[in-house]
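The complex appears here minus one protein chain, its other protein chains still in place.
Each chain carries a letter (A and B) given by its place in the written order, and its residues are counted from 1.
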Amino acid sequence: METALSSTPIREGKRWQKTMLELCSNPLTLSGLVIVGILVFTAIFAPVLAPYDPQRIDTYHILEAPSSAHLLGTDGLGRDCLSRLIFGARISLLVGFVAVGIATAVGTVLGALAGYYGKWVDSVIMRFVDIMLCFPTIFLIMAVIAFLEPSIWNIMIVIGLTGWMGVARLVRAEFLSLKKRDFVLASRICGASDLQIVFGEILPNAIAPILVSATLGVGGAILTESALSFLGIGVQPPTPSWGNMLTEGKDNLEIAWWLSVFPGLAILVTVLGYNLLGEGLRDFFDPRKKR
Amino acid sequence: MGFISFLLKRILGLVPTFFGITLISFFVMHLAPGEPMSLQADFNPKMTPEMRQRLRAQYGLDKPLYVQYAKWLKGLVHLDLGRSFSPDRRKVWDKISERLPVTILINFLSMLLILAVSIPLGVRAAVRENSLFDQVTTVLVFLAYAAPAFWVALLLMLLFGIEWNLLPVSGLHSLMGYDQMGLFEKVLDWSKHLILPVFVSAIGGLAGFSRYTRSSMLEVLRQDYITTARAKGLPERVVIYRHALRNALLPFITILGLSIPGLIGGSVIFESIFAIPGVGQLMWSAVMARDYPVLMGNLVIVAILTLLGNLLADVGYAAVDPRIRTGLQEQE
Partner (left out) sequence: MCRGSVSSFFQILFFLAFFIHFSQDCLAEEDIVKEERPVYGDAIVVGSIGDASNLIPMLATDATSHEIAGLIYNGLVKYDKDLNLVGDLAKSWEIKRGGKEIVFHLRKGVRWQDGVPFTSKDVLFGFKTITDPKTPTAYAGDFLEVEKAEAPDPYTFRVIYKEPFAPALSSWGDIVVLPEHLLKGKDITKSDLVRHPVGLGPFKFRLWKTQERIDLDANPDYFDGRPYLDRYIMRIIPDPATMFMELKAGGLDWMGLSPVQYKRQTNTPFFRKNFRKYRYLSFSYTYLGYNLRHPFFKDKRVRQAISYAIDKKEIIRGVLLGLGVVATGPYKPDAWFYNPNVKRYPYDPKRARRLLAEAGWKDIDGDGILDKDGIPFSFTVLTNQGNSLRDKTAQIIQYRLRQVGLEMKIRQLEWTAFINDFIDKRRFEAVILGWTLGQDPDIFDIWHSSKTGSKQLNFIGYENKEVDRLLVLGRRTFDREKRKEIYYRIQEILAEDQPYTFLYVPMALPIIHARFHGIKPAPAGISYNFIRWWVPKNEQKYIIP
């Protein structure tokens, strides 16, 4: 497979510019990029952007409709929904990033091992992948989280540890094809160690599909967190996550639409953004497009 | 000949996977802190240590872990998964088997719906790559994927069940008079109740499948034989639907097998929203009650179903594509 990121770039700056331009040429990818950008910005500057302390309780003003004082209304304990939504961006993105980070790390290592060493290592790891793929991940997550503490760290770890199989398969396939290529053989002849070959030669060339799958995975992790919240084992209040806000909102759907509509839209737009970006990246890295 | 030996090889290959599944199911449950004791034993002021010991023995919890595992595995082969820890003490298999049909039915229907919608969408999107249609459907299917299922379900219930009063809100069939209905009426009754759950469980899957069809189609359309077919002057419809689609959908069979667990996992959410007594709800209530036998039974049965699904997919694939069974796949 030809990879877009060939091994010896000439001028970093110029190439970066070109890459961005090319990425943004697709309106869908561009909108994905913009959405993700806005989110990351919101998450980083949450304390500056939020008009109130997201945990400030005011029982005299519960379930108030959006007004000039509370742009997105208040929740069941009188907390400002806008502020919670803004801080929720932090939590939801954190869950997405860390969970996907774990999944990617585990998947890459196992996939690389399987693909590079082949033989019995490959058989064992791929059998393990097959086994894990037989379980509905949500069942495993439920079982584990319900027994452990549903702390935000546990949630991220468990989502990550049940989501690495796709990455592993991907990386393995890349390694299988890359390890036979000339530049790998060359460095082996020059006496490079396995570690050097894996990290120095093969992995950089396999980064594109990993990046794509990670981007798509963030959206999935955010959705999984919201499903866990629905079951009551997601991120626990008072820490706001979009998932637990949406869950609180569902019980008041008819009298307080703002409680579920805004977090729902936030999840919708975010997941959409990551998916558009991921698809864009996939197209971008697709060698067949560069005829 | 080749086919049968391929089949045998595949089935043999399932054995270690099967053991892996049982091992994971068993040990995930036993990793949990604390011990699985029945609820009635707990928090009872009159419960003496001897009584607890007797209860533990009754549940086989006093034996070492590997003995428990061996015993459980032996039972599993006979579909005897032990008895539930919940106060009803029913057989786990009874609990699971009475709920499986509903879950399988809904997932089957939603799979049909997914295929019926996503394949034509994907094909059109591929044929008209980067057109407005392509872009709009891309956004739409991703939106469907991105919406949390329980939220969509509630909004639809509000709309169809309450505002327009067209469909029942929850449950599987009408509360009264279901038994007196004729066959046609029964089917109609079921359908009315199943529309929303099937729809909700399907929309999340549209994105994956339609995107898959699209990319697979794009690949096939670049192949030489398509160019040849076009050059021969065959109508575009025939080229696309007869020649291209057939080849593009071949790998689909495998994807179908792999998507079973995801669908069943989704049941947890929509079964509890729509009050449907299926496997997902059973799993959830078992988790909440720490009903270990039911939990393990559920995990293992669903995983084995997936395993069988995958096997069927493999066999189906091999039946249509002879390259697979001659072992070419190994060199991929």
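The criterion applied here is as follows: contacts are C-beta pairs under 8 Å (C-beta built on N, C-alpha and C of every residue); 3 or more make two chains touch, one makes a residue touch a chain.
None of these values were measured; they are calculated from a predicted model.
The missing chain, though absent from the view, touches A, B when the full complex is examined. The missing chain, though absent from the display, is touched by one residue of A:Leu63, A:Ala173 or A:Ala192; that residue is A:Leu63. Listed residues B:Leu65, B:Met288 or B:Leu312: the one in touch with the omitted chain is B:Met288. Looking at B:Asp80, B:Glu98, B:Asp189 or B:Glu219, the residue that reaches the missing chain in the full complex is B:Glu98. Where chain B meets the missing chain, the touching residues are 32-35, 37-48, 50-51, 54-55, 86-90, 95, 98-99, 154, 157-158, 161-162, 165, 168-172, 175-176, 180, 272-275, 277, 281-282, 284-285, 287-290.
Although one chain is not displayed, its contacts with chain A can still be listed: residues 55-57, 59-60, 62-63, 76-78, 146-147, 149-150, 232-233, 236-238, 248, 250-255.
We take it that only the chains that are shown with their structure count from here on.
Within the complex, the chain A residues that touch chain B are 27-28, 127-128, 130-140, 142-144, 146-148, 176, 219, 223, 226-227, 230-231, 243, 246-247, 250, 253-254, 260, 264, 267-272, 275-276, 279, 288. Contact residues of chain B toward chain A in the complex are 16-17, 20-21, 24, 28-29, 31-33, 135, 138-139, 142-143, 145-151, 154-155, 158, 207, 211, 219, 222, 258, 261-262, 264-266, 268-269, 272, 283-284, 287-288, 290, 295, 298-299, 302-304, 306-307, 310, 332.
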